[in-house]
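Note that one protein chain of the assembly has been removed; the remaining protein chains are unaltered in position.
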């Protein structure tokens, strides 16, 4: 699945997009932490279909996934 | 002394200025109530030198006096 | 803002409605102040209020023309200008004493302001939003309470009544 990266996380990853597959969000985050140096020490949220998800949820593969560093709007 | 009238009070009095003399504000108000029809039934404040005065104060004659109906700014 | 500026004699009154272009200019002037992070603005607009009860007409003058006035067409503002400006100077000092705001601008209309036009403009700026927000709320409320400004609501079809803040 396609994972969108933003702000500091996109900077650390050196890209705004990543292709990964995982059966659920916990597995996806483990894969992301392997691919993005220092991700585990950063503060971030995971969005599935534009909603922030805190618990582990199953993924079918068609979801819109995004990794969001702290917000800074306004 | 010169008494400035505003808004509804100026309308009732038919003028924006009145010349009266009185030794204190209580006496001045009695004189004003005689000159302005219906004043006693209206809600108003008296300002001496641009400050609202509630108690009776002595007047020397050089003060700036104003009769103020309810405020409506904003 | 320096002590000198705070005590400067200011006249808040403008003849006629407040022009949105004037508000834009006022905002734009702050672009050189790089310690400002937040602006809060209040604008008063004349409402075409409907007259609800005959008691509301108690203070109106003799009706001219149509005997059934319905909605407010305009408000004619007059003020005891010297006292209003003195009261405003006091409110300004209270606001600067209470909040670390960078600047505060207040303007009020005199004369006839039609429904839909702007009659009152309060504008505060600060580093962070909370201060400007609280200062504008305070100043707006105090101006309405303490400034000797009078409003004659002129009805469509003739007649009027005197507005008063509650």
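A, B and C are the chain letters, set down in written order, and residue numbers restart from 1 in every chain.
The criterion applied here is as follows: a residue touches a chain if its C-beta (ideal position, glycine included) is under 8 Å from a C-beta of that chain, and two chains touch if they have at least 3 such contacts.
Please read all numbers here as calculations on a predicted model, not as lab measurements.
Engineer: In the complete complex, the chain left out here touches which of the visible ones?
Structural biologist: Counted over the whole complex, the chain not pictured touches A, C.
Engineer: Among the options C:11, C:25 or C:93, which residue touches the chain absent from this view?
Structural biologist: Checking the options C:11, C:25 or C:93, the one contacting the hidden chain is C:25.
Engineer: In the full complex, which bits of subunit A touch the chain not displayed? Write them out.
Structural biologist: Considering the whole complex, subunit A reaches the absent chain at 4, 6-8, 11, 47, 50-51, 64, 66, 68-74.
Engineer: What does the interface between subunit C and the hidden chain look like in terms of residue numbers?
Structural biologist: 20-21, 23-25, 27-28, 30-48, 71, 115-118, 125, 127, 129, 133, 137, 140
Throughout what follows, only the chains that are shown with their structure count from here on.
Engineer: Distance-wise, how many Å sit between the C-alpha centres of subunit B and subunit C, to the nearest whole number?
Structural biologist: 25
Engineer: I'd like to verify one number: the distance from the centre of subunit A to the centre of subunit B, where each centre is the average of its C-alpha atoms, in whole angstrom.
Structural biologist: Measuring from centre to centre gives 72 Å for this pair.
Engineer: Return the distance between the CA-based centres of subunit A and subunit C, expressed in whole Å.
Structural biologist: 50
Engineer: Going by the contact rule already set, what residues in subunit B reach two or more other chains?
Structural biologist: Within subunit B, no residue contacts more than one other chain.
Engineer: Counting only residues that touch at least two other chains, what does the list for subunit C look like?
Structural biologist: none
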